[in-house]
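One chain of protein is taken out of this complex; the other chains stay put.
Entry: chain A
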Amino acid sequence: MTRDISIEISWKKYISGDKAVFGDVYLHYYAELYAYGRTITPRADWIDTAIQELFITLWQNPPKEVRSLDQYIFTSFRNQLYRTLKNSRKYLATNRVPETRVEDGWHKSAEDILIEDESNSEIRQQIQKALQSLPARRREAIYLKFFQNKTTAEISVIMNIREEMVRNYIYKGIKALRTNYSNQQFRLHPALILIICLQLSGNMNLF
């Protein structure tokens, strides 16, 4: 995903207090931050709250100087979202909200994929299930690396971990997707053997 310079210029304008330009910046980042947030939590409402809170803070206290706008926004968003998550966990402890909602989010996306692609859906769904059961941090690192084209150094700043940890997360993340893949391939074999056996025994009865 390439980011155009016009956003950097818009940013400077927004600092001067132009609401419409601020809106452009907001819309520009929303989908990407949202997708990033979804790798961390399926709760769309929390992600939306985090994005809004982040931009309110940015509006009220615009940073004087930002070396990389992208980096700044992703880092701040992540902090904000984890803060929201922490607060809601406290909230959840006292007011029990049924967990099903979280489940629903995952199931829905699996359903959408089914409609999209018939040829490869089974293998891909297995991978997607594995992806969803990964620890959030591994999913996060993979998303930033592959879908935001961030460097390991950049991810280490955003996630506030050492660079070797980033590499570790990504590597283990992919490996987990693989293990599942080969399991699935393997599971086919006993089924095939059973079918062959049945076929053979069927043939034998004929004689």
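One rule holds for everything that comes next: contacts are C-beta pairs under 8 Å (C-beta built on N, C-alpha and C of every residue); 3 or more make two chains touch, one makes a residue touch a chain; residues count from 1.
Assume contacts and distances are computed from a predicted model.
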Chain not present in the shown complex, as UniProt names it (candidates "Aspartyl/glutamyl-tRNA(Asn/Gln) amidotransferase subunit B", "4Fe-4S dicluster domain-containing protein", "FecR domain-containing protein" or "Phosphate transport system permease protein"): "FecR domain-containing protein"
Sites on chain A contacted by the missing partner chain, in the whole complex: 17, 19-20, 22-23, 26-27, 30-35, 38-39, 44, 48, 51-52, 55-56, 59-60, 109, 112-113, 116-120, 123-125, 127-128, 131-132, 142-143, 146-147, 170-171, 174-175, 177-178, 181
